[in-house]
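A single protein chain has been omitted; all remaining protein chains appear in their positions.
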Amino acid sequence: MALLEVSQLDVRFALRQGEVKAIRDVSFTLERGERLGIVGESGAGKSVAAFSLLNLISKPGFIAGGSVRFEGQTLNTMSERGLRKIRGNRISMIFQDPMMTLNPVLSIGEQMVECLKAHRRISSRDARAIALDKLRQVQIPSPEKRLDQYPHELSGGMRQRIIIAIALLLDPDIIIADEPTTALDVTIQAEIMALLLDLCEQHNVGLILITHDLGVVSQVTQRMLVMYAGRVIEQGPTREIINDPQHPYTQGLINALPQMATPGEKLNQIRGSMPSLSNLPSGCAFHPRCDFIRRTDGQVRPACIEQVPGFVQAGNCQAACHMVAELQEDRRLKEESQ
Amino acid sequence: MTMKTNKAPSRLERFRDSFVWYSFKRDRTAQLCLAVFLCLVMAAFAAPLLAPTDPYDLRQIDIMASELPPFWIDGADEQYSLGTDAQGRDLWSIILYGTRVSLLIGFGAVILQALLGVTFGLMAGYLGGRVDAFLMRLADIQLSFSTLMVAIVVGAVVKATLGGAFYSQYAVLMLVLIIGLAEWPQYARTVRASVLAEKGKEYVDAARVMGLRSKRIMFRHVLPNTLSPIFVISTVQIANAIISEAALSFLGLGMPETHPSLGSLIKAGFDYIQSGSWWITLIPGAVLVVLVLSINLLGDWLRDVMNPRLYKG
């Protein structure tokens, strides 16, 4: 049994325009010590997916169906009391904005000690020793000094290191990181990601990394999910998806990166933009932007417009597209002709 | 974002789609308050049509019919449904006319406050530096004079130079001037704060890069985006102005008794409470409370609706 099993998760938001389905039919598993990336653009539902794992969706949102099972316990039906024992303790979260976790009026040491004491029977002195040890692990310079500092006295990169130290405080099994480096500069981002990766490997901690950055995903994760308009549209081993994406959206996303084009030439763009969740296209949600919905005779494939595609196995990956087999065949023919 | 229809929605359609209309449809208090407020406004401005007598016409006043009680009390005269005041004026008529005076002063004063406050606030916020420092110190000084002080000073100066008759003749104008002058800093401060927030946004930079003059940027770009807080504060200010006017009139610094507002009606009746004619004070008082309450509740609702953090999510 996997450490974390998410099956057919369905999250909705009751808005005045009516009910909006933020994520639909999201299923995945995470093994102990595995690193999983969830990739998508804004509005794809990746953050909602992350928040719903710990039942952190607040009104007007609610989990409408499916289940999140952690070591056999169903989290989405668990009481708030039970959840508190898991949040921060067994599964911890890292947010994009460190100030969502840090309390501005408490010193770093006080916050870490408080967090430890909430979950363990432990003396303040021992708690402080553990906190210091975690700060050393995240390679903060002069960690003793940091314990007595306040969040506003630290730089953005330093705060994110503190957040990682807090996330590791109770030796969790899983860390969920929601865009942990988006607000940071590239050089700091590289260091934070390297640190997170090292620590997860050292302590055999599972990582769910939510990001829009394909480069980061390829550097850090072993498996990845690609989300589009609330659904998972492709999943599989990261390297295989990056090297040989099956879904037209994933292909478009990778090909749109400047590094995939010759400098000065036109970039391969995906036309249009992500549809609004309250007004999704019929059938495959990607079909209005897809370059492959027309057959060679110019006719639109009816399935793309009428039917929501299910997963099709392709190697070790799965892609939710009606045309996976045909597209593979096309690519093979093209390569042969070259 | 749906772009299926190429025709842009009209203003009416936009309004019907807006959060303001949506929230209004669901908020019973706001609906009731708006209804009450509109009834009072319409009744006040239709006073010459609705009122059975003209209280300003001395020939229609019968001094013998003074201090008659309202209809539900023994000794009432059918002719005067809400009774009469000490001078024998029909209370119903005079309340209608009085409400009209009160509303006129309230709105007039707020328009003056808004004109001064919005202009100064816009200049202080957008131009900054010395202009800002000067205007805001001016506002601080203005705020340290209470409305009462301004009323006494203006009243004294006008009465001394132009005579008491002149003052009574132009009392409405005088009160608009006094309350308008005394309270513009409220507007100026609110507008300045939101101008400072808007000024940092890129569309203002874009307008500057385009080469537009400061005046055009201030009025065409910044001002329309500070309207929400101006609306909200206006409701509160109208209620405040009506109360200020009532207070000034009660103290004898406002409307003369020959041309009473709600405040001067309350004052006029106050002396007769002891003698049992409570209605002369309490009925206009109740009208004042209902008027101010409905405006304030509408203001509360508007503030909730216009709070961008609540509805932009």
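What to note about this one:
Labels A and B are assigned to the chains in the order they are written; within every chain, residues are numbered from 1.
What we mean here is this: contacts are C-beta pairs under 8 Å (C-beta built on N, C-alpha and C of every residue); 3 or more make two chains touch, one makes a residue touch a chain.
Everything that follows uses one rule, which is that contacts and distances are computed from a predicted model.
Hidden chain, UniProt protein name from the list "Amino-acid carrier protein AlsT", "Glycine cleavage system H protein", "ATP synthase gamma chain" or "ATP-binding cassette domain-containing protein": "ATP-binding cassette domain-containing protein".
Every shown chain that the unseen chain touches in the whole complex is listed here: A, B. Of the candidate positions A:V26, A:C115, A:V232 or A:L253, contact with the unshown chain belongs to A:L253. Although one chain is not drawn, the whole complex shows that of A:M112, A:C200 or A:V216 it is A:V216 that touches it. Within the set A:R81, A:R125 or A:K266, the residue that contacts the chain not displayed is A:K266. Interface residues of subunit B with the unshown chain, by the touch rule above, are 1, 3, 6-8, 133, 201-203, 205-213, 221, 224-225.
Residue-level contact of subunit A with the missing chain is found at 41-42, 141, 155, 157-158, 185-191, 193-194, 197, 212-216, 218-220, 239, 242, 252-254, 256-261, 263-264, 266-271, 273-274.
Rule of thumb we're sticking to: only the chains that are shown with their structure count from here on.
In this assembly, the C-alpha centroid of subunit A lies 54 Å from the C-alpha centroid of subunit B.
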